[in-house]
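Structure first, commentary second.
Yeah, one chain of the complex is gone here, protein chain that is, but the others are all in their spots.
Labels A and B are assigned to the chains in the order they are written; within every chain, residues are numbered from 1.
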């Protein structure tokens, strides 16, 4: 069966994910070492150790995301996170930064290393480089590839691949985007936040709800219409008289129906986005996808997931997996 | 799951109208203190946002609620006189209860405009996450507070849940989501 890798922003969400059928749960420490460094979220080293015990007792793995880029002069914080993950008994760490990968390979050789999507390894050459230089065992592929390209990559590499199948969707190559810090000073790479809530302001203006990020208007929605979070790349902008979602519509990824093709393309693990989401989201999405991977393993057709209302924009796309997206 | 959120039945709304505020505040304060005390991790997760004042606006109730986590305090206020606050969250009572009990996802309620947020968005996020992790259970807290009346109260709350469609207890088993 394909491995189902599920998000947990809190210990409660981790328990919900495991109980809903996650094969593996990914989570991070409550600091800037992890790319979902949101207020009120994440794990202390003690939380992490308890989470690993809970998951292992139920046959699930815990993967610790230490996937921001260490700040110059502050590398010890990231090095401590690695040591804490190993001490907690984590099954793997998910890393993006070259320097941190080199440190992990050198100091924590027994700790399994996965390459984060934030490393944006988008072709076999990059993946083989990370595999040979740092002993990376699995690569989370960036969300810029088609299914055919994923199949081609898997023919040329010896490590496992993991792909996103559900949730928020980056339209830019991940880990290589500073749109958020341009508008707010805080970025995924440095601070573990994109379009941070601390810089979001909503204002009722006439008949509209205006959403601004760092003072830049990201969208205006009429009263009563769905109100997407003001994620910069899903905003509504103007260019030379045209108005629209120039980068991406406020949609979310749902690749349920592509799971059989992804299996054929050699993908080992399927990832659900949403460490910033509640345990209610985690439980519902994980349960639906566990049923889907079981159906795939048994050769049955994919179930309809009916999860659209949980997603941003309440609309789904198969994203870059279909070539027409480009 | 796709059914619209229930609104508080009209007779209940009318019945709530003349309730005097001081005893209500006293009661809300007791419940809040109990929850904060029995879930210390909630305070830790809130961090500095614990000092913020959150105006909770259950649109189908006649009053506003002001939550100040640092003092474990919650007070009721007349709609006509909203107190000073750092962030406001508005929506039907059922949305708040469903979110608190893990039956509904906060973001989804926000995307569908069942909930709206104004003011310090980061503080609201911290509050939402802290409450989500605490796995609160209003029915249990009320039952515990009521001492010897716990057992009859549990029965009463289950009945109320069925009658109103409000989520009054924590979602635990997967079946709850069906």
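Going forward, contacts are C-beta pairs under 8 Å (C-beta built on N, C-alpha and C of every residue); 3 or more make two chains touch, one makes a residue touch a chain.
Here is the rule we use: contacts and distances are computed from a predicted model.
Candidate names were "UbiE/COQ5 family methlytransferase", "Twin-arginine translocation pathway signal", "Ubiquinone biosynthesis protein UbiV" or "Sugar ABC transporter permease", and the UniProt protein name of the unshown chain is "Ubiquinone biosynthesis protein UbiV".
By the touch rule given at the top, the unshown chain touches A in the complete complex.
Set against the missing chain, the residues A:7, A:21 or A:175 yield one that touches it, A:175. Of A:10, A:34 or A:189, it is A:189 that touches the chain left out of the display. Interface residues of subunit A facing the missing partner chain: 69-75, 96-100, 102-103, 120-126, 128-129, 144-145, 149, 152, 171-173, 175-179, 181-185, 187, 189-190, 210, 214-220, 233, 235-240, 242-243, 246-248, 320, 324-326.
Everything that follows uses one rule, which is that only the chains that are shown with their structure count from here on.
Across the complex, subunit B is touched by residues 9-13, 16, 19-20, 38-41, 196-198, 200-202, 204, 209, 224-229, 276-281, 283-284, 287, 306, 309-314 of subunit A. Taken together, the subunit B residues at the contact with subunit A in this complex read 1-2, 45-47, 49, 99, 102-108, 110-113, 116-118, 121-130, 132-135, 171, 174, 177.
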